[in-house]
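A protein chain is absent from this complex, but the other protein chains hold their places.
A, B and C label the chains in the order they appear, each numbered from 1.
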């Protein structure tokens, strides 16, 4: 289904960086969900570039909901949000059209689309397309919150600098959602920003790890085979540009240990089953166990750098040297965080709708 | 779609550990694909427990293809393979029915299925179900090989012992497929086996990392959003029991580096575009670039251990202590490897069929 | 998805007429649905050939549920039912392998499967495959009945002889489900049987119209575009062999009339909205309005006839003459009726599960 994700609740993405609009259509939304345009704006602002640590391309991200909302609430029919593209410097891209930027999709797009792709600004591969994802995701995030499901993400590390770990997950998730630069320890956040600026000054870029917690998920959601919570979430998460790895709980951290170290033992408290530890990230056998869902995404250093790079001219079929111009992010991890929250909301809303029905989210 | 994976080519899994059969149905196969029952048997043998490092449950894994094959070749209609369950010690499980095994799906299954689940031997969650996956996957693996696409997986690490890294990927992939215990360095393999046995002797278990390489994939396969190569593969991979993390290329290894360290520069050789390094694991922007697809799966230590564990009785709703009996694996990573190959074949065959059509695989 | 139908609740069909088994897998069933094997047998008996009006191939239709049921109830995991093929006269088919039976799928199967198809007895196209559909459908029919949704079908006409129309829909639907030969007027039924026998005596065949009513469907089910009640039902119904037309309400009967003749006016009774007539078959804008869902299926005369027919030998590529031997039905409409009920249950259960969730059917 390609550019559509989800079954009971589905999102379709469209648009190119330098086209008229980017947009997203959400289908399967329950009727009666309040649509808070201010919250959508807040979420878009978290994704927008800001200050020295981001690209110089700054757009208002004015969005327009053109269907599926009536008198401030969802109608239950497909909701489409459009975001116009305004700050287009298309000519920046003409000169290097056939030079594959290392780490980018230029060459693979050429191979897939036989040269018909809109190559300007990354076209359909542009991170800009995530603005539509974030706008649509904001509606799901709000609706899930009404059901007690809250998602929060922080920069667990960036440029080699680590944030503190989640302690009180509930309190920290809520705190993160009030921040523009999502770290639990603001001093570490300042160090990260400084490191991003330093990389930018060298014409280089950095990456990091995003850590996400979801609280309030009912138990018993997810499927044993294929549509596991991990499988469905990771399917969506790998669409976030620069994410190359996803682990649930302490996955890569458990591989050298013993079962006795990492089995999360159960206990009862207030008539509720909990686990003493959460190495499994809230998921056993693909299904939620009521503990916070925890996962981490590896965000590679942004491939857009201003150093000279060896590459090929894929139209001429010869080696070439590339020196990038234009507007680029020395880091996207701080902006990707709200995209992660958005696709997380999408994946979980769909899993919930499968079990409880599409009406449930609006009840 | 839950227990079905894939669109153009789809696999449906069914069965419980202690039911009559486990099985899988493959739909969308091209007609005319040779079905090599010996190869299916070889693949099943790689998954079967063997020696001291595996569970004492040993079954012949006799399989029967009951539809979709005629005169040794696929007909193009759904191919169903059945594997009877024979070595069932169902009573082993009665006593502990309501005690949640830590790290297992007992409690989440109870929450999802309201107590109606067949709890014997893990039921539908049992690793035994992967035998059907492996049998069906073998047909896809053979068919992809005819198209030049070859998949191989090794134990990059197990119990803290590391195998050597892939050097000559093509040669090593082929070598791995001849091995029962898939390591490039057989001495390291012996150390791993010893470590597994040592853990077993303590009633404990171990995990590790599986590393997979796929050679021969055409360029231009995969989609920019949602059905990225990474997203589709990881969706399938997280169904392999005990896999909790998936990374492509050097994902988690790149997070502290710079863009200039990890951008894979392109070059031409013999009229072909290649990359000098492969930190991105053969995928740019969700689409294959012609380099080997490389990914690693974190396999947690097997949760079945014979040490006393704190848990709950989820029917009585009270704390409890669990001491497991029965047959269990001190490690499954060496057996999971062929399951990884199988779901990899499924995910890639489906992506290829989307672009080239379902007929293509049989041509 | 080809041989799979449904999203939240999905059925996958497999098997060939002369293979080891035919079977079906139902996924997405709620846990806790009682599985009544006697009712499955009753439904299979309605589909089985009987007496002079059906093929001489008589099989016990012994079925085995091999997964997804535990202690008499659904577990919530995929339920697979197998039916072994026992009465195979494979050699009947060898001689005419390359002669396209007019009205059958021999030629189209050859074109689709490049000659790899299992041609014996119609292979995967055989009406026999519907036995698996009926067995799986019986479970859905029972579960829907528990929710107040009851399906019934009669032979509105056969061989030019008409049954009486539905009067009291509820009473008549229930009555039909107790009958082996489903007509409201048993005298007309005897005439139909005589006409079928007469056609058989001439080596010819007959068809007719099946009319189905569904009572008890909640209002508000179905989607405005694409997944309309009519669209989803017809998608499934056209899989029933020999069905070539589907109309809802009085479709083809309305085409020459006026809007004022056929608009179903609404009225209130006992706080419920009803329509005075039901020309729209219980569906407005693709969505149920609470009135009985009514539809009719055109069943063409069975293509298997024993008269000499002009055809081609599609392997030799030349004209040929065909004279059929073997076992064939002079009519299938009386047997198709229970297949129609089964796919109707599948389509409606899936639409209901989308809105109310997969858990709903078992509550």
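Here, a residue touches a chain if its C-beta (ideal position, glycine included) is under 8 Å from a C-beta of that chain, and two chains touch if they have at least 3 such contacts.
Treat the numbers as computed from the prediction; the structure is a model and nothing was measured.
*Asks:* With the missing chain put back, one of C:26, C:66, C:144 or C:236 would touch it. Which one?
*Replies:* The single option touching the absent chain is C:236.
*Asks:* Touching the hidden chain in the complete assembly: which of C:9, C:30, C:82 or C:105 does that?
*Replies:* Considering the complete complex, C:105 is the one touching the chain left out.
*Asks:* Go through chain A and note every residue touching the omitted chain.
*Replies:* 1-4, 7, 10, 12-16, 19-23, 25, 27-28, 31-32, 64, 66-68, 70, 73-80, 82, 112-118, 123-124, 362
*Asks:* If the missing chain were put back, which residues of chain C would it touch?
*Replies:* 1-5, 7, 13, 100, 102-105, 107-109, 111-113, 124-125, 129, 157, 159-160, 199, 204-209, 219-228, 230-232, 234-239, 241, 243-252, 254-268, 271, 273, 275-276, 279-281, 283-290, 298-305, 307, 309-312, 314, 317-319, 354
*Asks:* In terms of residues, what is the contact footprint of the unshown chain on chain B?
*Replies:* Contact residues on chain B toward the absent chain are 7-8, 77, 224, 353-360.
The rule is simple: only the chains that are shown with their structure count from here on.
*Asks:* If I count partner chains per residue in chain A, which residues reach a count of at least 2?
*Replies:* Those would be 7, 224, 354.
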